[in-house]
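If you scroll down you'll find the structure; I have some questions about it.
Only one protein chain is missing; all other protein chains are in place.
Letters A and B mark the chains in the order given here, with residues in each chain numbered from 1 onward.
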Amino acid sequence: MKQTHRNHPTYWAFLLHRISGVLLAIFIPVHLYVLSLAVTDGALLDEFLRWSSTPVVKLMETGMVVMLAAHLTGGLRLLGLEFLGWVSWQKTMVALSVGVSLTIGLVFLLNAD
Amino acid sequence: MTEDMLQVSVWKGDAKGAFATYQVRRQENQTVLDLVTHIQRYLDPSLSYRFACRVGVCGSCAMTVNGKARWTCRSHVSNVVEDGRIEIRPLESLPVVKDLVVDMTDFFDKWAKAKGSFEPTCSRNDEIAAVSPSDKKRRLADAGIECIGCGVCYSTCDVVRWKPDYLGPAAMNRAWTLVNDVRDGGNDERLRAVAGDDGCLSCHSQQGCVERCPQKLNPTMAIAGLKRETIKAALKGKL
Partner (left out) sequence: MMQNTVRSETWLWLAQRTSAIVLAVCIVIHLTTMIIAMQGGLSTAEIAGRVSGNPMWLVFYGTFLAAVSVHAPIGMRTVLLETTSLSTKRVGLLTMLLGLFVFVLGVRTILGLYQMVPVS
């Protein structure tokens, strides 16, 4: 396997941040549309919510929550770097960001109905 | 002792060239520059490459070795070899002149574009500026002034790859050292030069530059500093 200069934690963090951001940008209009059913067609929304409590969908939702948490925690690391000059401990912060994101995802999954 | 032969692929030609592969005997103490030199002297006299000091102070021998930009004179073969193979390409994001030689014009043009030159505020008739070594701004400048313009960070940076007009880590690292030089009077122009999408604001803090800089500098930190200063300037209406 050819070595690449992209093989380091802060690069993977960038990749995760970009991918999670794009996924969220796609998810949000869908999310808002589904939510609008609460106003226009409550019965349809309830049906959707029943469907979304199946394990597969719950797992996908959890994935989305992990993406959200990853984008948030990664973003906080960046804000710290840019505005507070927190340049050290980057690898540790990346690790923390991943850990916290997975934890939040787990908390979500465990509380899912 | 069994003969240990390395398979060394070097780029030949310009951007539309190709790799040429040579067998070079492996030695105990051998740098990648040694390999290139051996190939040019004994195997392929037409091979073009740059070097000068051979001891890691000039930065001329920077090339892409097995995917990573590095100083070939300071790259021990044992640290870079993969399965007995070494691939040597010219630095990325710069036009290839021939073989392993790139045109550094863009790199240095961007240095100038980022206003990486000192703007004096005093004359020879004034007192020498007294800047204590422990002064906060001086320490920030000191952290970045050892840049020798080798191009490794520039060649590594993905934003440089994706945005042809992006100033790049070295140019902005230099600009930051001058922003922190209390004797300098050109900061209004300089901040204007490094703001915007072609400047510091496009840095995604991937920190490949930090990983690869042979002088252990931190352009990401410098660029973050520029971000703060340009935003301050924007809020003050100075941009």
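What we mean here is this: contacts are C-beta pairs under 8 Å (C-beta built on N, C-alpha and C of every residue); 3 or more make two chains touch, one makes a residue touch a chain.
It should be emphasised that the depicted structure is a prediction, and the values quoted were computed from it without experimental measurement.
One chain is not displayed; in the complete assembly it touches the shown chains A, B. Residue A:Val107 is the one among A:Met60, A:Leu84 or A:Val107 that touches the chain missing from this view. Screening A:Leu45, A:Val87 or A:Leu102 against the full complex identifies A:Leu45 as the residue touching the chain left out. Chain A meets the missing chain through residues 18, 21-22, 24-25, 28-29, 32-33, 35-40, 42-43, 45-46, 49, 65, 68-69, 72, 75-76, 79, 82-83, 104, 107-108, 111-113.
For chain B, the list of residues touching the undisplayed chain reads 159, 162-163, 192, 195-197, 199, 201-202, 227, 230-231, 234, 239.
Here, only the chains that are shown with their structure count from here on.
Within the complex formed with chain B, the chain A residues making contact are 1-6, 8, 10-11, 14, 78, 81-83, 85, 87, 90. The touching residues of chain B, when paired with chain A in their complex, are 66-69, 80, 82, 87, 156, 158, 204-208, 210-212, 218, 220-221, 224-225, 227-228.
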